[in-house]
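In this view, the complex is presented without one of its protein chains, the others remaining in place.
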Amino acid sequence: MTESLDQIFVTLKHWLLSGFENLLKWLEVAPPDWLMPLVSMVLSLAPILMVFPALFAITTVLERKGLGRIQNRYGPNRVGPFGFLQFAADGIKAIIKEDLVPRAADKIFHFIAPVILVITAFTVYAVLPFGRNMVAVDLDAGLLFFFAVGAASELAVFMAGWSSRNKYALLGAMRAVAQMVSYEIPLILSSVAVVMITGTLSLTKIVEAQSTHAGLLPDWFVFTPWGFMGFALFMIAANAELNRSPFDLPEGESEIIAGYFIEYSGFKFALFFLSEYLSMFALSGLGITLFLGGWNAPFAVLDFIPSWAWFFAKLLALIFLFIWTRGTLPRLRQDQLMNLAWKFMIPMVLVNLVAAALWHFTGPGWMRWLSSGALVVGAYMLLGKPQFESKDIGKRTYRFAD
Amino acid sequence: MTPLAGYLLLSAFLFAIGLAGALTRRNAIIVLIGIELMLNAANLNFIAFWRYGANPEALTGIMFVIFAIAVAAAEAAVGLALIIAIYRHYKTTNVDEVNILKG
Amino acid sequence: MLGKGIIKGMAETARNFLGSYVSAERLTTVQYPEQRIPQIEKARQFPFLVFDGDDPMKGLRCVACQICEKECPPKCIYIVKSKDKRVDYKGQMQLYPATFDIDLSVCMSCQICVEVCPFESIKMDTAYELSTTDRFGGLMVNKHQLAKSNEHYRHIHPTDAAASDAALAVEVAKAQAKAKADIEAKAKAAAEAKAKAAVITPVAPKPVAAT
Partner (left out) sequence: MTLPFAIIAVLIVAAASAAMTLRNLVHSALAVAVAFGGLALAYLYLDAQFVGLAQILVYVGAVAILIVFAVLLTRGGEAPEKSIFSATWFWGLLITVAVFATLAWCVMHSFASKREPADKVEVTVKQIGDALMTKFVLPLEVIGLLLTAALIGAVIIAMREEKK
């Protein structure tokens, strides 16, 4: 029973595929040899193209409600029960709005920039394993594919900013690209630690490597010193890569209004948001796959819950983490942003690689906890101290006008 | 499958395009892009030769391309830094005007 | 240690997040169409014209002096004087506004028209749900829409209305005293004239209107 529930979507796909084959046989049409792989591909990709935009719609509402609660407000609560249909109202508004293109804009690039962004955001889902046997394309170099396609989105961001012929847009695009290039290094290097331990770039194999249980804790990489630090660095870098608060300088409303998508309106504007949220889910999914055990259940007794349910539960938890940080932290300054990347994150991920190597070569036992942990904590203290120790400026005093 | 000649001709044509750009354009950045295209043409040759070679298990072509990509990235970084430095100095990126060393 | 502040902040926002579900007083937002906060007495939105008596048009205090029209900073008041005169609340012959329009979409609720009006005839209303689907004509109100009774004014701003009424009572009393004095003076003059000329009959005194 649990087995069939776990594999329900895989079974469904095979059933549909064989049904299609039988239909062709019944119609006495000889399918060309490229047809069946194509149909199989479509059947794998169609759920991705439906589930994640739906998740985007729900997340926009949840984010606004969550941020509202964090700020002691209600959030949207008018459209539908508890305001959960707000996304429909937003979507209809985005579609029926006039699509303005600046007269001086580079029309072609202005049009294709959001399209490329959304395509790249969707493409990365191809290699993410959502559950047991649930991955669209099991690439041998899946992780590399993820980062390669993700890197292509930077060019789209630049295109959007440059083609708008707007100073704010160009500033926002330059900020965004500089930020994404800087934070891509810690993002990739923190994943390299996992690749070092598992010895593969295939995301399914990385998940399988975390499926065992050692005593009480599962063998997830987040429960190791280097894995914990790697996960923290990965999430910070992901936050920066997504241009979300506190790293939302590229779209800082108070300085450059909306950044690179300032000249976009209507549906194209909605596409920017869609791609931002899709990238957020994809990077969260990657974080889950790399550090949080993918679709594995945390305890062996909970294995009866289907694997895909675990994946989405973890995904929702990470989305909540993103919303929570957004509601908490104020925006960084540009120099703080670059200092954090180059003076803290990158040295830290390099030390983290050494810690992972120590962990790997020390062999099981408490020694590796001690050595790897001491290295990570020591480096953290050492690197964190000079740059970010808040100077003691004394207690704040207030003077009121009489 | 396409015969090897197809890839070699494509690579030669790409090389020619890059060379033409590097030799005929005024802007230093375009010259650099042309050089990058020439490097990429060579990479395509390596991959094609590896794929059509006698023993692809040796991975020689792939290794060469990986190193070539790394070298090209370094070259692009230094080259563009040079162009920016030249621009600061002469306020131009036109290679025809940066000829102060010409006798 | 690095990150201490972040964790502190996260704890604070978590407390807010959870607390907003537990304690209602954290959520200060008023759910507007269903819930309303009562307006304070000094609340003001847009001007209206005060009338006395039952007939709004006859009882308008406004005498079309156009001071408010001239003082209005955004120039949203438009007044046309009447051709004829009529008796006002003080019992004097006065002009009255043939047209009195205010463009509420331009009005900025500064209350200067109220400050400058010598006749206590324009006051600030508290109605604020004035939205309309016609953005050009919908907020252009004429004197029929502007006229509201003194009782309404007493209802929305009791303190101000009392002061206004007192001031008006003084004005009216003065006016009546003056009228009386005028009549007496006229009667006296008439008597004198009668006494002097003893042929001319005195002019009948004007009727006196009181509030």
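For clarity, chains are labelled A, B and C in written order, and residue numbers in each chain start from 1.
The rule is simple: a contact is a pair of C-beta atoms (placed from the backbone, for glycine too) under 8 Å apart; a residue touches a chain by one contact, two chains touch by 3 or more.
Since this is a predicted model, take the numbers as computed values, not measurements.
*Asks:* Indicate each shown chain that the hidden chain touches within the full complex.
*Replies:* A, B
*Asks:* Where does chain B touch the missing chain, residue by residue?
*Replies:* The missing chain touches chain B at positions 1-10, 12-27, 29-30, 32-34, 36-37, 40, 43-44, 47-48, 50-52, 56-57, 59, 61-63, 65-67, 69-78, 80-85, 87-88, 93, 95-96.
*Asks:* If you put the missing chain back, which residues of chain A would it touch?
*Replies:* Residues 109, 139-141, 144-145, 147-152, 154-155, 158-159, 162, 170, 174, 177, 181, 184, 199-202 of chain A touch the chain that is not shown.
Everything that follows uses one rule, which is that only the chains that are shown with their structure count from here on.
*Asks:* Determine the centre-to-centre distance between chain B and chain C, using the mean Cα coordinates as centres, and give it in whole Å.
*Replies:* The computed centroid separation for chain B versus chain C comes out at 81 Å.
*Asks:* Where the CA atoms of chain A average out and where those of chain C average out, how many Å apart are those spots?
*Replies:* 60
*Asks:* Which part of chain A faces chain C closely enough to touch in the complex?
*Replies:* Listed in rising order, the residues of chain A that touch chain C are 66, 69-74, 324-325, 327-329, 344, 380-381, 384-385, 388-390.
*Asks:* Hey, which residues of chain C end up touching chain A in the complex?
*Replies:* 1-3, 5-6, 9-10, 12-14, 16-17, 19-21, 26-29, 31
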